[in-house]
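The structure under discussion is supplied below as structure tokens; questions concerning it will follow.
Every protein chain but one is kept in place in this view of the complex.
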């Protein structure tokens, strides 16, 4: 069941100039959340952040009853989120959206993230690993500084990286990484800028590997009521907030 | 010259449930301000505090280079002001408006304030005392708890009080205080709720005592440009933000 | 304390409805609130034939508001009757259907089909949607247009007929009078204002359709003025909406002359807001010793 909760910020950790890691908690147990799902956060009722802001579930720390969010500053809403202090509360609707398909035990999967798009892949990787899946992360960014949460990702699989300026990992885009030549996978999960996801999807399609992408369309309600967030699919317009955010590339006109 | 300044909050002291005392400062000397003047504060560009908020100069502490404001929480703007932390900055336009007439040396004056309307009277009383004027404060409120800054006022003159519930000073309204029977004054200054100011003005007129009131009309610009803040005077509409906020009762249709 | 209001033959347990296109079919909100706490829901704009709506992007945020260009995406009235109606007909609140079209014939055909549904006590005729090329708003911006579509539907539809007016007009009272004269039981106003948003960096419009419909807190002053004007112009009950974010806003619309209100965009920000508005109106009535909500309606002291 979807809930509206006032969660307390237990930590706001700055990861780099543009990104923070927020940890949210409450007295009682947090609702069950699945990899791929997102939350809708109310910033406040200020004039330039009228609607809620959708943010992916980055990780759920069951033991500490914490929901992690990875937030990149792009405009007034994310800017205010980045400034919030521990102890303050955030009004959050969760859990929203569908989830990634979970590859079966023993499968070999690649999780490809770009920029802050790596967010949903941490929780996904953690769950997959628990399920006995062999997980490899391929994370891309513009520079070493913008590669996020590497220590966390490496807990749940092998991590490869690319940077556009070559300051870490292989130089170039994720789709140019040598892993694509060296290894083959049963399933690819990807989230990041649209051009990156399209390139990954093309690569997956060429190699006949099943592939799911997580979309970030502009949303008003987040619960399937307004029909603002639609994406073109082979079966017509689908809501990214309820039919997604995760889609199989076969269903998209990608 | 009017200026737009980013002032730093050096202190935010809660005086009672609804009122705070804000102290603002900056590195360089604050501009010259006179009793009766006010400032226009930008809250932020949020949807429900679109315009600036006018607040009286409560006191100017020259030595510590501090501007004091007394703020009562009534809506979103004053609520946000009441929450601001020391160290934060506020964008302020100042000094605005005209000033009280300064009674001459040796005169005996009464300063009558009600509720948070006492704000401009502190700085006025301080200046008058420095000028060798005999100052008496008559401050009214609903209850003892809502009488503000008594210790400060008593530095600059004798303080009498009234409360509606009788919890401090004489029970009743300021206009019912026994001082009116006992003493006579050369000049009366008043600020507070309109019904109170009207009653004081009537009393002053009956006794043929010169009287100035400080008005609080709704303002958009605060600098004489929009003509929103007008009050009816014997010479037609006048702007409270530039021709006022201080008016002689003879000029008003009070 | 009496909170019941009447709209045509319809009785609402309280004056709070949800606005079409902002509340889906109600089912999207059952996790957050009890639908039985509000007077009724008006479901998504329904057309004779299925519509895919406009391409993405369909939404842009604006100061204290948003633009939408959904363009009446829906599966058509037959799908509604077969697949949606069965799931919502037993809601413990009034369920009304918002009807859109591009020709008078379409409106009439849709209304005729809905007339057969036992548990749908009324329809809201959307003659004011700015997001579709043909029809839609065109009917709502001239008296002749409004008159013709409303009287045609009136002949075919025998339950409560609400006509939803466009604010994109010089004089909304004229259109309201035309709707009344043509047999509307009630008028609801306002639909969205036509607006536009641009990304200055990319030099492109933010909506696929360039222009779209503005809603949310920012439009409240305009909506309130129009409700006030229309309340002086017609005798049928008015349903007020546009920018209602909380109970105080709703009460302002009642004071301005609305018999009921609709909550639209606010549902996106707080999915439980409509129930909170209903509760807030009760609280206000208690605080002001008002026994009957009808004492509030048109109670502005002006």
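Order of writing sets the chain letters: A, B and C. Residues in each chain are counted from 1.
Definition applied: a residue touches a chain if its C-beta (ideal position, glycine included) is under 8 Å from a C-beta of that chain, and two chains touch if they have at least 3 such contacts.
Being a predicted model, the structure only gives us computed values, none of them experimental.
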{"item": "Chains shown that the absent chain touches, full complex", "value": "A, B, C"}
{"item": "Of C:217, C:260 or C:275, the residue in touch with the unshown chain", "value": "C:217"}
{"item": "Of C:14, C:46, C:62 or C:160, the residue in touch with the unshown chain", "value": "C:62"}
{"item": "Contact residue for the chain not shown (choose from C:81, C:117, C:152 or C:194)", "value": "C:194"}
{"item": "Residues belonging to chain B that touch the chain removed from view", "value": "1-4, 42, 45, 47-48, 50-52, 93, 217-232, 236-237"}
{"item": "Chain not shown, touching residues in chain C", "value": "62-65, 67, 141-142, 168-171, 193-198, 200, 202-205, 210-211, 214, 216-222, 224-225, 228, 243, 245, 248, 251-252, 255-256, 284, 299-302"}
{"item": "In chain A, positions touching the absent partner", "value": "47"}
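Quick note on the criterion: only the chains that are shown with their structure count from here on.
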{"item": "Most distant chain from chain C by Cα centroid", "value": "B"}
{"item": "Distance from chain C to chain B - Cα centre to Cα centre, in angstrom", "value": "47"}
{"item": "Inter-chain centre distance, chain A versus chain C - centres from mean C-alpha coordinates, in Å", "value": "36"}
{"item": "Cα-centroid distance, chain A relative to chain B, in whole angstrom", "value": "54"}
{"item": "Multi-chain contact sites of chain C, meaning residues that touch two or more partners", "value": "63-64, 217"}
{"item": "Chain B, residues touching no fewer than two other chains", "value": "47"}
